[in-house]
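One protein chain omitted, others in place.
Every chain is named by a letter (A, B and C) in the order it is written, and numbering of its residues begins at 1.
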Amino acid sequence: MAEIREIVQEGDHQFTMGPYAEPVARVADGETVTIYTEDAFGGSITSEDDVPSESLGPYLNPQTGPIFVEGAEPGDTLAVKIEDIEFTRDWAASCLVPFFGGLTSTNLTATLQEPLPERVWKYQIDGDVARKGDWEIPVRPFVGTIGTAPAIEARSALSPGDHGGNMDVPDTRPGNTVYLPVRADGALFYTGDCHVAQGQGELCGVALEVSAKVTVTFRIIKGRDILWPRIESDEHIMTVGSARPMEDAARIAYAELVGWLTEDHGFEKFDAYQLLTQVGELYVGNMVDTVYSLVARCPKRHLPD
Amino acid sequence: MAEIREIVQEGDHQFTMGPYAEPVARVADGETVTIYTEDAFGGSITSEDDVPSESLGPYLNPQTGPIFVEGAEPGDTLAVKIEDIEFTRDWAASCLVPFFGGLTSTNLTATLQEPLPERVWKYQIDGDVARKGDWEIPVRPFVGTIGTAPAIEARSALSPGDHGGNMDVPDTRPGNTVYLPVRADGALFYTGDCHVAQGQGELCGVALEVSAKVTVTFRIIKGRDILWPRIESDEHIMTVGSARPMEDAARIAYAELVGWLTEDHGFEKFDAYQLLTQVGELYVGNMVDTVYSLVARCPKRHLPD
Amino acid sequence: MAEIREIVQEGDHQFTMGPYAEPVARVADGETVTIYTEDAFGGSITSEDDVPSESLGPYLNPQTGPIFVEGAEPGDTLAVKIEDIEFTRDWAASCLVPFFGGLTSTNLTATLQEPLPERVWKYQIDGDVARKGDWEIPVRPFVGTIGTAPAIEARSALSPGDHGGNMDVPDTRPGNTVYLPVRADGALFYTGDCHVAQGQGELCGVALEVSAKVTVTFRIIKGRDILWPRIESDEHIMTVGSARPMEDAARIAYAELVGWLTEDHGFEKFDAYQLLTQVGELYVGNMVDTVYSLVARCPKRHLPD
Partner (left out) sequence: MAEIREIVQEGDHQFTMGPYAEPVARVADGETVTIYTEDAFGGSITSEDDVPSESLGPYLNPQTGPIFVEGAEPGDTLAVKIEDIEFTRDWAASCLVPFFGGLTSTNLTATLQEPLPERVWKYQIDGDVARKGDWEIPVRPFVGTIGTAPAIEARSALSPGDHGGNMDVPDTRPGNTVYLPVRADGALFYTGDCHVAQGQGELCGVALEVSAKVTVTFRIIKGRDILWPRIESDEHIMTVGSARPMEDAARIAYAELVGWLTEDHGFEKFDAYQLLTQVGELYVGNMVDTVYSLVARCPKRHLPD
């Protein structure tokens, strides 16, 4: 078996996803690679004595990429199987950042109130749990940010969207396959922002942030176009909608899932709508990013053989 | 052991929850009763040949109640343990109602488009599954609507709110306890709208609707005030937020859960915020009612002993 | 000319609009009456030394009503011409109430932040201006709350909705006619909450609140049903949508205006949509109440003769 190639960002990490940056690597259809990723703070939070508003740089969520997938063209779909996530340090950090999070006013939901206090929580990763005092958080790693370049836009690495991006949905985890639209030659894949664990909603805006090595396998599905990211696990097919208000993210996710059932699984449109009414699942990935990400899921056992 | 008293609505069912109707029954603190409930259509949809817009009456979601709980006063909390749900027929119905549902414009999200076609799906209940053609939907019964009277408002039985009401969250199920605020003398409890099953979001707006007998035990928690409904299962403590836009329902649910952790479980406020960021769960109960209902959950194993 | 009858609330004012209260007066179709109204605080804020959270009672926005309009039946429209508003005192008050207003978190948009400080501003009404220090606010009186009873609900007097209610739109002013749906026998009209002036949005949640005498003429339009309130001035026809999120209020308002142009002014539906794209007006009445109210307007000069 061939050794897996490692991709390390040369020069600066990327803070946008778009078609304007030079690829850091070129990979073949079917290739498996291991990608080194920074944490969402670029490693700038290391201690509970840090004050985030002082430690953080002007841009957040550094991405490794773009990775050019040979043969991928606009109109294709890029299937990214997440093989493994291996942390490159034994601790993780979360914190409160002023005017950022789910239970505070923000730059978009503006009020005249004072911000919440700043605080850092540092966790020790110990096998399958992350510890902080008495707390034991189960380790459930996933990549918070994963996406391809939009056709002409360069979007902030903090933004989720129809290109993927900073979705912060726990189902982008090892064992699952993420389907992303290809809108630029070579797909131009980016990833970063690994999480040791994160609850649904990513309530305060900051999961258990960590640096990591992410091993993925790329596969091009030629001539197949998708509008929004999709995920497949052993048990579910899933779609991710990212929008504000949150009900629009919910509408997108379920409308895309109706579409998937219709296009690929033989359902009549309104039968798909009906079935998902009774067996669909819908959880909030994040309620904190520039737009919210919701995941709609259909258990595979309800799909025809 | 005493026989369980049965409560059957005399006269018309109620289409609002409020302090203006005469109680249909009076129960004691600690009493267990079995309540007969109609389905959400008042039994008017019985066949796949029915046309909902022709069959349905002017008001939907008939409730059994109000039930006066002796000794309950404003400022108390009413704990309602759902002991059992027994269907009173062997079939369930779902349907598409014009301009109602999650993937259509509605009376509130108004557009100039034509409505979706009307359609009825009738399912046969067969042990632990509901069958419709090849589909097998696991039977997971719950009460769609459960609440107490607001202090001075009479709210439509179609509306969820801080009084409970039409929350359509699958966790109001047998084995779980629902905590409701008491805002009128006797609490004035209402329930109805049992579902054989329902996915998260209740996508088309209509679950597997059924008539049923609901057995519950009432318990008054004196002098304890809550702002929004809460639910407790063996594994989770949960809060329900009902609002529009959906992010406001999410904010309410998680803010209430922070409050619960702080008041009853010894957490400092921002530690609660942090812990829920990493272990909280947040799903969409319904994305179709007059306002949306979201459920935030904290696994009990993360609570101190 | 007959003397105008005066209507003074006997007993308590109403804090809901619904079909459950006894009428305080009965009026004839075509009759003009003068209605005494309390300010939104029931007169409890009188000094800049008051602390709203201590002064205010459990319920806000007392209404005069219900007034039974003889002959009004469900399916009719009630036209209410606002003839005059005369203040019954020479001062007005505004204030900051904790967790209420447009630039603060609220009970629905919940955060963990501290509330804004409380403060009262008292203005002296001096002819056509209200003065506070150097400020001169033009006096532009209107009724903040005006509505009919819903069919079966009793809605809080703080809530706007399809029955009218606490819309807080400056176009419910003298000289204009407000059209309200009749959903209960006698229409059951309520009004209150007069404002000396208010900007669009009612930003902090509290306009220049005042007690006043409101003179209106009632007229029943038999057999004509409307879904949402409408307003007519010399220059405009207007519709009011009340909903959350705010875009839903905008959609309702404009969809109703398309309907009005289509039903009464001979426009084809998409021509109405097009014309309003180029000449319509859309302002925010309030961004602070339980749901937001937006006003869509079409200048009458664009209507066919």
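Quick note on the criterion: contacts are C-beta pairs under 8 Å (C-beta built on N, C-alpha and C of every residue); 3 or more make two chains touch, one makes a residue touch a chain.
As the structure is a prediction and not an experimental result, all values here were calculated from the model.
Here the chain not displayed is in touch, across the complete complex, with A, B, C. Of the listed residues C:Val182, C:Ala197 or C:Ile231, the one in contact with the hidden chain in the full complex is C:Ala197. Across C:Pro58, C:Pro117 or C:Gly223, the residue that sits in touch with the chain not pictured is C:Pro117. Residue C:Val279 is the one among C:Val8, C:Val51 or C:Val279 that touches the chain missing from this view. Counting the whole complex, the residues of subunit A in touch with the unshown chain are 15-16, 18, 20, 59, 107-112, 152-156, 227, 241, 243-245, 248, 251-252, 255-256, 258, 269-270, 273, 291.
Contacts to the hidden chain, counted on subunit B, fall at residues 103-105, 109-116, 245.
Where subunit C meets the omitted chain, the residues involved are 94, 96, 101-103, 116-117, 119, 121, 130, 134-135, 137-138, 197-208, 244-247, 250-251, 254-255, 258, 270, 273-284, 287, 292, 294, 296, 302, 304.
Everything that follows uses one rule, which is that only the chains that are shown with their structure count from here on.
Copies subunit A and subunit C of the same sequence differ in orientation by 180 degrees, per CA superposition (steps of 5). In this assembly, the chain whose C-alpha centre lies farthest from subunit A is C. If you average the CA atoms of subunit B and of subunit C, the two centres end up 33 Å from each other. Put simply, the C-alpha centre of subunit A and that of subunit C have 46 angstrom between them. In subunit A, the residues that touch at least two other chains are 103, 116, 245.
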